[in-house]
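Each remark here refers to the structure printed beneath this line.
Missing here is one protein chain; the remaining ones are kept as they sit in the complex.
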Amino acid sequence: MTELIHAHPSSFAPSPSRIERVPLVLFAILALAPLLAPLTGAEGYVLSLLSRVMIFGLAAMSLDLILGYGALVSFGHAAFLGIGGYAVGILASHGSEDALIQIPLALAASALFATVTGTISLRTKGVYFIMITLAFGQMLFFLATSLAAYGGDDGMTLASRSLMAGTSILKNDRVFYGLVLFCLLGTYLLSRGIVASRFGRVLRGTRENAVRMEAIGFHPFRYQLLAYVISGMMAGLAGFLLANQAEFISPSYMTWQRSGELIFMVVLGGIGSLHGAIIGAAVFLLLEEFLPEILHFAASALGSDLQSRLVENWKMIFGPLLILIVLFARGGITGLLGRGRHG
Amino acid sequence: MTATLLFIQALNGLQFGLILFLIAAGLTLVFGVMDFINLAHGVQYMVGAYLAAAFTAWTGNFGLALLLALPTALAFGLLLEVLVFRHLYDRDHLDQVLATFGVIVFLNQAVKFVWGAAPLNVPVPEILSGSVEITDGLLYPVYRLAIIAAGLAVALLLYVLVSRTRVGMLVRAGATNPEMVSALGVNIQRLFMVVFGFGAMLAGFAGAMVAPILSVEPGMGDNILILAFVVIVIGGIGSIRGAFLAAILIGLVDTVGRSFAPNILRFFLDPATASQTGRAIAPMLIYIFMAAILFFRPSGLFPAKR
């Protein structure tokens, strides 16, 4: 590990191969996983867990696009997960079960919501921005709880996954896994392109010094708004996938705690590196999934009563762990892997 | 009939607004003076409620429990300050949001660990358990009136503290210009602790006061925290006056809106649609309200910082 830390590049143009290595390994693992999954004897479980990881990775990455490259701390990003999810549920309940209809509508709804809320939110700065995005997220959350026709508080269970061009191939977990991976890779490459583009450069410049950007003739607002809309659409896509993965939609998709978790994934993985957000999502979800088991194992010496109480209350370990990560692991996991933010 | 209903709802809104103010006051000061976002402020409200419940069960007397809960909530707030928050003051907002989020995760589970997941009930103290007749035949619980009285009293006390005392002056100065205060040679660390402990105690007090009328349960602070944030953002961060006004506004808009949105919509829509849309819109009202205010005044009604 120390070797990796020392390998922090001091040159200003790190060789491309170094930059690409981490995401390359990451996507190779994700692509090979379905081939190896049968060996674990729990193929369905592994595929569904990894699908979730990738879906949240996609959502966290979309957040990183504005948080890491635009310094816009959106605390209401889970709203887009909800929009994507409810697009599936609402359309399905009206008989439109095809993904080719659902996805464009999910994206359009996300774009619309992002445009309206972004126009208002981006007038504010700093803490006010955090709070107003939070408020918009809450607004949508409460709207969802009051949609009695679509399950209200309880949400709605999907009869089945979305159709794909009239076929039900997405019912196959491997095919669905493939679709998720395809979406993740696609949005990742798209995001990378955006970050390096003229547009992305303006966004990055605004992150570093907004006044300077105005002083050379840019109006940051428009660029931030467009980035916010793109990011919202990507998160909306993640919402579409999440609804299909869980075959269930409820307001819990868009609690503010969920938005907080998305931010956490980005920070955990390392802000402003895109693939870091995916890694952060993976670590977060796997920790959530396996911390009880780890505790069970670690506490086996403590007697079964205490052991089971500890496992049951794993969040009492998880919470402090989050605090410790914030306090001591600056730069996130990608930072530890030898690269901070690039820009 | 509608007029009395409106009056009752206005009283409820006032009571809710005052509770919100108790929470928001500490939050806005901590925010304004220390530039510190404390998401864990909501769990301090929850802890206050649990302390009141536990002490009531122990002593059998709500008043005594309240007296015990206040210093305990204060001590608890200070403990959190020393253990966690102190290390976050010089971090950016993002780190603060995340670390205090961790505190929420921990404490929501910790109260489950100690008191179980089932909601606790605190009986309304006997002296305050009756109702008063407001107009012919319409009763209003005395305890809710007591909350309104207590809330107004604390608001007044806070106003005197902030506007008339030396510490209050420093707090006001700190909210406007923190650099200047530290340049004056004030022990900022201690000022922070005082503000923090006081804010935690106020939130705890709010929690303790509502314990008899709400169910005391894990996560009860989460949603009210967001409302408190809405309040301080509308009021202007760091402004007690703004927080007070915004809290009352939010309390009224939310409470009155929930019961009247369907009625008002009935003028425009058929009854069935009206009641459905009304129910859908009502919980969103305060957020729409907030968005509208921030659209015209991006730094809130009474921005403390110039």
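To keep things simple, chains are lettered A and B as they appear, and every chain counts its residues starting from 1.
One rule holds for everything that comes next: a contact is a pair of C-beta atoms (placed from the backbone, for glycine too) under 8 Å apart; a residue touches a chain by one contact, two chains touch by 3 or more.
The working rule: contacts and distances are computed from a predicted model.
Novice: What does the UniProt entry say the missing chain is called, choosing from "ABC-type dipeptide transport system, periplasmic component", "ABC transporter ATP-binding protein", "Heme exporter protein C" or "RNA polymerase sigma-70 factor, ECF subfamily protein"?
Specialist: Matching the unshown chain against "ABC-type dipeptide transport system, periplasmic component", "ABC transporter ATP-binding protein", "Heme exporter protein C" or "RNA polymerase sigma-70 factor, ECF subfamily protein" yields "ABC transporter ATP-binding protein".
Novice: Which shown chains does the chain we cannot see touch?
Specialist: Its contacts among the visible chains are A.
Novice: Tell me which residue among A:T40, A:T157, A:N172 or A:S197 touches the hidden chain in the full complex.
Specialist: The one listed residue touching the chain not shown is A:S197.
Novice: For chain A, which residues reach the chain that was dropped from this view?
Specialist: 12-13, 193-194, 196-202, 204-205, 208-209, 211-219, 223, 226, 341, 343
The definition used in the following text is that only the chains that are shown with their structure count from here on.
Novice: Roughly how many whole angstrom separate the Cα centroids of chain A and chain B?
Specialist: Centres of chain A and chain B (C-alpha means) sit 31 Å apart.
Novice: Quick one: in the complex, what on chain B touches chain A?
Specialist: 31, 37, 39, 84, 87-88, 91, 93-95, 97-99, 101-110, 112-113, 222, 226, 229-230, 233, 237, 276, 279-280, 282-284, 287-288, 290-291, 294-295, 298-300
Novice: Taking the complex as given, what residues does chain A use to touch chain B?
Specialist: 67, 73, 75, 117, 120, 123-128, 130-132, 134-136, 138-139, 142-143, 145-149, 256-257, 260, 263-264, 267, 271, 309, 313, 315-316, 318-323, 326-327
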